[in-house]
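Every protein chain but one is kept in place in this view of the complex.
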Amino acid sequence: MATEIEIGLGKKGRMAYSLDDISIVPSRRTRDPQDVSTTWQVDAYEFDVPIIGAPMDSVVSPQTAIELGELGSVGVLDLEGLWTRYEDPTEQLDTIASMKGSEAIRYMQEAYSEPIKPSLIKERLAQIREAGVTVAGALSPHCTEEFLSAVLDAGVDLFVIRGTAVSAEHVSQDHEPLNLKQLIYNLDVPVIVGGVSNYTAALHLMRTGAAGVLVGFGGGAASADRNTIGVHVPLATAISDVAEARRDYMDESGGRYVQVIADGGLGLSGDFVKALAMGADAAMLGAPLARATDAPGKGMHWGAEARHSTLPRGRRSEVGTAGTMEEILYGPSHTADGTTNFVGALRRAMASTGYVDIKSFQKCGVVVTPTR
Amino acid sequence: MATEIEIGLGKKGRMAYSLDDISIVPSRRTRDPQDVSTTWQVDAYEFDVPIIGAPMDSVVSPQTAIELGELGSVGVLDLEGLWTRYEDPTEQLDTIASMKGSEAIRYMQEAYSEPIKPSLIKERLAQIREAGVTVAGALSPHCTEEFLSAVLDAGVDLFVIRGTAVSAEHVSQDHEPLNLKQLIYNLDVPVIVGGVSNYTAALHLMRTGAAGVLVGFGGGAASADRNTIGVHVPLATAISDVAEARRDYMDESGGRYVQVIADGGLGLSGDFVKALAMGADAAMLGAPLARATDAPGKGMHWGAEARHSTLPRGRRSEVGTAGTMEEILYGPSHTADGTTNFVGALRRAMASTGYVDIKSFQKCGVVVTPTR
Amino acid sequence: MATEIEIGLGKKGRMAYSLDDISIVPSRRTRDPQDVSTTWQVDAYEFDVPIIGAPMDSVVSPQTAIELGELGSVGVLDLEGLWTRYEDPTEQLDTIASMKGSEAIRYMQEAYSEPIKPSLIKERLAQIREAGVTVAGALSPHCTEEFLSAVLDAGVDLFVIRGTAVSAEHVSQDHEPLNLKQLIYNLDVPVIVGGVSNYTAALHLMRTGAAGVLVGFGGGAASADRNTIGVHVPLATAISDVAEARRDYMDESGGRYVQVIADGGLGLSGDFVKALAMGADAAMLGAPLARATDAPGKGMHWGAEARHSTLPRGRRSEVGTAGTMEEILYGPSHTADGTTNFVGALRRAMASTGYVDIKSFQKCGVVVTPTR
Partner (left out) sequence: MATEIEIGLGKKGRMAYSLDDISIVPSRRTRDPQDVSTTWQVDAYEFDVPIIGAPMDSVVSPQTAIELGELGSVGVLDLEGLWTRYEDPTEQLDTIASMKGSEAIRYMQEAYSEPIKPSLIKERLAQIREAGVTVAGALSPHCTEEFLSAVLDAGVDLFVIRGTAVSAEHVSQDHEPLNLKQLIYNLDVPVIVGGVSNYTAALHLMRTGAAGVLVGFGGGAASADRNTIGVHVPLATAISDVAEARRDYMDESGGRYVQVIADGGLGLSGDFVKALAMGADAAMLGAPLARATDAPGKGMHWGAEARHSTLPRGRRSEVGTAGTMEEILYGPSHTADGTTNFVGALRRAMASTGYVDIKSFQKCGVVVTPTR
């Protein structure tokens, strides 16, 4: 395993690095940006770009799911979000976007206490399917059993099970926990599951048959896990650990390749590029897409952690707007702040380091920098 | 011992880490938050939660000691504080809370120069006992001999001897220093003593027969030891060192288990959780409880160091208010800033890492992170 | 090679240090500042000071190129800048300097879309030549083939090929990439090429016959590469790596000494001095010279990265003014902020450490400091 340092006489710990701690280094070869490939594939689904819209109400509505699909990406609808609780969530979205910071979470706790309607799950997914794009929806592990049949009735192309810390060995005293292996075996759609943040948990999740695992705790800028419960694994280390699990699992499974998807804390295009450089195959983006002028969050961004009824561990954060969804993905940029042209940035980084596709770019050199 | 680095040719030193430098990492197993146990026990006294209200006038009054007891915790009254100097300290508390920052210490030096009355010690402790909760009071090493008989007359369940740096081998030229071993042997109540911050000092304190040792210098946010006298041991390292002393002492004593109690610098719920993860059995909280709307500090917080007559080494700091004492302990939270629902945060962290009780949670994995 | 640390199980990386992370240490000998030599030579051209004005429109106009030449330095004109696009770029320069930050890049994208005129390349270079100073111009690798004949017709003493990441092995699918080796062999003027940031890329560039290599990405304060594309190599490490390539290339080539020129991120005189201490022979300065009251940027500073049509990776940053070009180079200073008297600072540092010329000063001792 890895180098450990002694924190005190009774405890050792590894050093763990965030994406801010690392930088990509050029090699001896360069390329033209237009020559590199940014395509990404999970199961039978191929996308132009390794970007997934995160299942957060500030990012993915049925409308933006369609838009992302048409742009060569895919948006995952949060099936426990406002769109499956309210016939028309416009009022709730507007209120969350306009409330003062100190009151927003209290209001969200209330707005999200409205029950989820299976009929709305079907309706929303059908709307996306009609547009002819990839249909993807997410449930938390806790609610998967209850609403899965509604999801299957509606039909999805990709199914995402997403929580803050998800394991393949959940233990409960008063209910039978979700059996991921059984569930994935029975489903005929690829399942992406997470978040995980370390080698062992990732390896166990891969063994359940998941098509992809989410690395991170989700929420990023909107998350407050470190302040509230002290749990946190910096993303550069987490991605690299899970990428190693992918390699080992591929060996033990005789060649199954599980997609490693960075999730959370990728606020700027440079973070997105570095996540791939650390070994991710794709990235689930929240805040960057919430900055779209056409995103449902209207300049605000929040995740599922922020609406927990007794222990919210997320914020509603103001991310502002940076351009259309298309400009955020493909540019052109008119500013150098890393908020637009994510794909152009990836192309430029791959060109500067001489790699032709994402798989080879994962091998690029990086340095650790003590200061920024 | 531990890895040392060369600071200069003539001096080596260990690296020492604060709780801010570390994070808890999930393992491969998760649990339901409601399944974990947060109980804590010292001697015959068992508590629902591993939280002790710090003997600071901004935190524990007779009234909040009762309240904490009813909430399953325990509050320690500072027996050298305003409540044993004044029949009714309301005016002094109000004045301290309302003064401008620059004048507060000077006023406190004056207010705390009023002599301590043994009769008030008895009266305050009696008031707490009448409420049927655990009775706990604290004296400094310097004043223990003078006021101990008053304390014993009144009767306490837990007795705390607390100073900034307390050792079992205090040397004095003009008076016989407090013989901790003798004193603890003679008392028939469990004694908690500190602060200590390293293995050797802790081991010697444990040998005096103490039921628990306080790790840290107390005061945390309110302390200025590092600026004023240059003395400081970051808490993550200090707790881990003392936890190792506990293990070694348990061996040499044939099984006596001494409680390790983190004291000071635990401002947010994440800090509290990490203190236990580093090896503490419980935590003495100051600032977090001073934020209670019903705390005597009225949004201000200060400790004994701040009232020293010639060398104050603490501040009166504005901590604001975050909710009732009950909300701070048990939630619900309506914000993700780590100021409320400390017990919920602990349950969530234990659940995310798969541990069932505090003793096993002390073994959880942690990482050291160079940036935050 | 160098010490690597494990970032995660699947990725290792070197530690890389910025100039801010290091400091020069005195030795046992001191000298008089007036006794040290600051001269610098590339091919047949000798300069009083190891300073080159960067090819940026905020720094070098035909006028300031002349001024720098007369001061014993050399200014490189950006032959793709405003001066070769407009007969009289005064209006464009004024507009860029006066626009609000958020609009500046959009305007620059427009202003720099005006085609480059070969006739203006000749005219500007001729104007500099008439003044009797060293004539130096820069093109990007992308445009070198198209405009080189105009440059050669006009005649230059030093030719600079400068991009953000330049390699000797550029790969392109739709055009024949610039063959640096062929080009340099055919030219009869010394060529300086860059930026590079690592040993291997530098070694390959040196083998093309370049007289000097630029280390860094250019732009410094005005660059946003790290945020936008995640690519960055801290300068202290980059210079030292390239200096090692110079040593190894000198050995393999039987004695060819290639100038190592630090480029970008040298905002203060202390940075400039430290760049030489790390092994640079000279420094290409942007922001420091843009602060001249007589610089064309009028207190604003920007580089070629900021005008990219779809992915700008630079800012127009406000650097203010600090004195005349002469005061910035030679003082006197009336402030200790490191913005004036760069040569005096170099002399003082060399005197404090006892070295007589830049070549020996490159051996001076440095320390790495964790905090600043």
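Note that the chains take the letters A, B and C in the order they are written out, and that residue 1 is the start of every chain.
Definition applied: a contact is a pair of C-beta atoms (placed from the backbone, for glycine too) under 8 Å apart; a residue touches a chain by one contact, two chains touch by 3 or more.
It should be emphasised that the depicted structure is a prediction, and the values quoted were computed from it without experimental measurement.
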{"item": "Displayed chains contacting the withheld chain", "value": "B, C"}
{"item": "Touching the absent chain when the full complex is considered, from B:His204, B:Arg256 or B:Lys298", "value": "B:His204"}
{"item": "Among B:Lys274, B:Arg315 or B:His334, residue touching the chain not depicted", "value": "B:Arg315"}
{"item": "Residue in contact with the excluded chain [from C:His170, C:Lys274 or C:Arg316]", "value": "C:Lys274"}
{"item": "Where the missing chain touches chain C, by residue", "value": "1-3, 15, 17, 19, 22-32, 34-35, 199, 236-241, 243-245, 247, 268-271, 273-274, 277-279, 331-338, 341, 344-346, 348-349, 352-354, 365-372"}
{"item": "Hidden partner chain, residues of chain B it touches", "value": "5-11, 13-18, 20-21, 102, 105-106, 109, 164-174, 196-198, 200-201, 203-204, 224, 226-234, 237, 305-306, 309-315, 370, 372"}
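The rule we apply is simple: only the chains that are shown with their structure count from here on.
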{"item": "Partner chains that chain A and chain B have in common", "value": "none"}
{"item": "Chain ID, smallest distance between chain and overall C-alpha centroids", "value": "A"}
{"item": "Interface composition of copies chain A and chain C: same or different, split at half", "value": "different"}
{"item": "Chain of greatest Cα-centre distance to chain B", "value": "C"}
{"item": "Mean-CA-position distance for chain C and chain A (Å)", "value": "40"}
{"item": "Inter-centroid spacing, chain C versus chain B (mean Cα positions, whole Å)", "value": "56"}
{"item": "Touching two or more other chains - residues of chain C", "value": "none"}
